[in-house]
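Removed from the display is one protein chain of the complex; every other protein chain stays in position.
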Amino acid sequence: MNFINGVTIAIVLFGIGLLGLILRRDLVIKLLSLGLVNGSVILCLVSLNARPDGVPPIVRGPGGAPYVDPLPQALVLSAIVINFAILALALVFVMLLVERYHTTDSQRIEHEIEEEEGP
Amino acid sequence: MIARTTLLMFLPLIAVFALTRKRRLAAVIGMGMFSLILSAVYLLLHAPDVAITEAAIGAALVTFIYILAIRKTGRLMVVGDEVPGLLKREGDRITGLEQEILASFSKHLGLDLVVHLRPRHEVEVALLRGEADIGAGGIVCTDEDERFLATPGHLPTGLFHLAREGTTGLRPEEEDERVYFSDVLEAIRSKGRGSCTLDLARFIAASRLDLSGYAVERLAGSFSYVFLLTRDREDLHQRLSAHLDRLRQNGELDEMIRRYFA
Amino acid sequence: MRRTSFSMVVVTALLVACFCGVLMATFGYRGAGEGGAPYIARGAVETGAANLVSAIYLNYRLYDTLLEILVFSVAVLGVRFYLAEQKGSEEEVARIPESQVIRTSADLLFPPIFLLGIYLVLFGHLSPGGGFSGGTVAGTGLLLCAVALGADVVARRFHEAALERLEWGVLLVILLFALSPIALWRLPLTDLFPRGNLGSLASGGSILIYNALIGLKVFIGTWVVVYSFIRHRGEI
Partner (left out) sequence: MIIVLLPLGHFLLAALCLAWQSGTRVLTLLSLLVDASLVGLLFSAFSQGETLAIVLGGWGRDVGIELADDRFSLVFCILALLLGGSVVAYLWKERLRPYFYMLLHLLLGSVFALLFARDLFNIYVIMELLTLTSFLLVGYERKPYQIWAGLKYLLLASLGMGMYLLGVAIIYYHTGTLNLSILTTQLIGQQNASWLLIASSLLVSGIAIKAGIFIFSLWLPAAHASATPAVSALLSGMVIKMGVVVLLRLAPVFPLSLPLEVLSAVTGLLGIIYAIYTYDLKRMLAFHTLSQIGYLILGIGIGSELEIAGSLEYAVGHGLFKGLLFLAAGAAVQATGKEDIPGLIAKRSQIPVATRVGLLIGTMGIMGLPPLAGFCGKTLLSNGTDSPVIQAILVLLSIGTVISFAKLLPLFRLERGPSSPWPKTVAYVILGLPMVLFLPLTRLFLPIEQWRESFGTIPFLESLLMVGVGLLLYRFLPKRLANLPQRIFRLEEAILVILSGFFLIYLLSVLG
């Protein structure tokens, strides 16, 4: 049971995301995979110092309860928003490309652009 | 602790499931589910702030934006009138020669084909509004319209003029074409008066009814069925024309025609 | 068009497997640690915010947060720039079937969701939540409204260009507010407000103000992004 913790799962998810990013040719699914890659890093950060006996880092009164580390959580909030920003912009660019080339297949788009550009 | 482990084990499974979907929408919804479970995991990892943010942004907003984008991107929208043999509803499917051509074209592009059946006069409007990419359904291009581009014809046809004395009933020619083809058939069945011009496929369907009492005249000239696109979709027009050429050269087009008009 | 070749699949799988393997072998993870001691020990006293995450997010590491808001603003700017000038004129904006069910459920759901958003914003320093999640939740509520009433009905309430200016105006206010301590010869981004009693609404110093401003900004930004997507699409 010890093997299944947030960090290992995060690394596995990172790998799955990479596979999707490379092997799926549909641009929308590539973006989803990228989201998975970045999401896995967030999971990794959050679970680094999440003690099983911990309590959420919200101080209820004086005295030292076993609060979990608040710093990664604060960092992660920024990271989530940044991922959203990247996703929205990438999606807009995908939409523009699809309107031009009528396909979401990344290799086909790349091929068409190389043809237009010449060697 | 057990809940945490179980949910964590679920995550890779859902991710693999979502990313191996063929349909984009399924993948997006799968990843939405993934985000929801992820936010539950965050809650169990004592990170309520992260859980709320992940649920609000990752699960709700991102999924919504994906859906909005997909519905625009992954589709080839076709509008057309219902014509026997070319584009016809059978149960909940649409069959016919033009449907088959467009299906092979959209497969070639990697898009989902969506066909909307609309009366003939609405086809152009829909194209101009950008609601559809291609107009189909027995379109015979008789004159050049500078707003539209037509593909080279994929099936030769003829035009027939049907007339019965009087001015009511049948589709009055120039004035107003706002009727479905089924309305024309209905008018013929009830021996309505007036005149209309029908293409070959529609004429064959009409001639199964009793045409006695109508003057039938075949118009001179050679005509063929085309697909219609707006002028600003020149690139799509080129692709469709090239695809038609390819179908014609490798004999697939003849094969399709034989299947529907043996 | 050629398919993804088999050798490519094999190479990819090998590389990714090696990557994961190396990472797992060398990560050195030995169960959850006990980091963040300085924040846990002093955070609540020094900043007056019971929610330590908010204390870090909006006080200790406020600079990161400002930059992150800029990232969000850039994204909104980009989305608007690229989608606004695509075709899709005013008349064909967002018509939807007027389903009674959707309408009623949206009418029912909108007020509580909106209130939840405001709660998250205002109590972000005391309980989980904060400007960003609150703003997004409220924005999603508005989205629901747009689904029910038609996006153009909602959009008509806001003048679009004004909305964009308002968004950047709020950003301006946030930045000015962050720089304002300079006027008193203090370091920028220093908290000038009294701490207050731990647990009361006025306890977190300027965190409440930042939360409110960020919430407003994110609310507008979310709506602008979603509306750009909706309009580009033509209908929901």
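A, B and C are the chain letters, set down in written order, and residue numbers restart from 1 in every chain.
The definition used in the following text is that contacts are C-beta pairs under 8 Å (C-beta built on N, C-alpha and C of every residue); 3 or more make two chains touch, one makes a residue touch a chain.
Small disclaimer: the values here were computed from a predicted structure and weren't measured.
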item: Which displayed chains the unshown chain touches; value: A, C
item: Chain not shown, touching residues in subunit A; value: 14, 18, 21-23, 25, 30-31, 34, 37-38, 41, 44-45, 48-49, 71-72, 75, 78-79, 82-83, 85-86, 89-90, 93-94, 96-97, 100-101, 106-107, 109-110, 113, 116-117, 119
item: Residues belonging to subunit C that touch the chain removed from view; value: 4, 8, 11-12, 15-16, 18-19, 22-23, 25-29, 33, 35-39, 42, 46, 56, 59-64, 66-68, 70-71, 74-75, 77-78, 81-82, 164-165, 168-169, 171-172, 175-176, 178-179, 182, 186-191
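The rule we apply is simple: only the chains that are shown with their structure count from here on.
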item: More contacts between chains, A-B or B-C; value: A-B
item: Centre-to-centre distance between subunit C and subunit A (centres being mean Cα positions), rounded to whole Å; value: 16
item: Interchain centroid distance [CA atoms averaged], subunit B/subunit C, Å; value: 38
item: Distance between chain centroids, defined by C-alpha means - subunit A, subunit B (Å); value: 35
item: Junction residues of subunit C, two or more chains touched; value: 51, 53, 128, 130, 132, 225, 232
item: Residues within subunit A bordering two or more other chains; value: 5, 12, 19, 47, 50-52, 54, 56-58, 68, 73-74, 77, 81, 84, 88, 92, 95, 99, 105, 108
item: Subunit B-touching residues of subunit C, taken from the complex the two chains share; value: 51, 53-54, 87-88, 92, 120, 128-130, 132-133, 136-137, 139-140, 143, 222, 225-226, 229-230, 232-234, 236
item: List of subunit A residues in touch with subunit B within their complex; value: 1, 4-6, 9, 12-13, 16-17, 19-20, 24, 26, 28-29, 32-33, 35-36, 39, 42-43, 46-47, 50-52, 54-58, 68, 73-74, 76-77, 80-81, 84, 87-88, 91-92, 94-95, 98-105, 108
item: In the complex, subunit B residues that touch subunit A; value: 1, 5, 8-9, 11-12, 15-16, 18-19, 21, 24, 27-28, 31, 34-35, 38, 41-42, 45-50, 53-54, 57-58, 61-62, 65-66, 69-70, 72-74, 76, 109-111, 235-236, 239
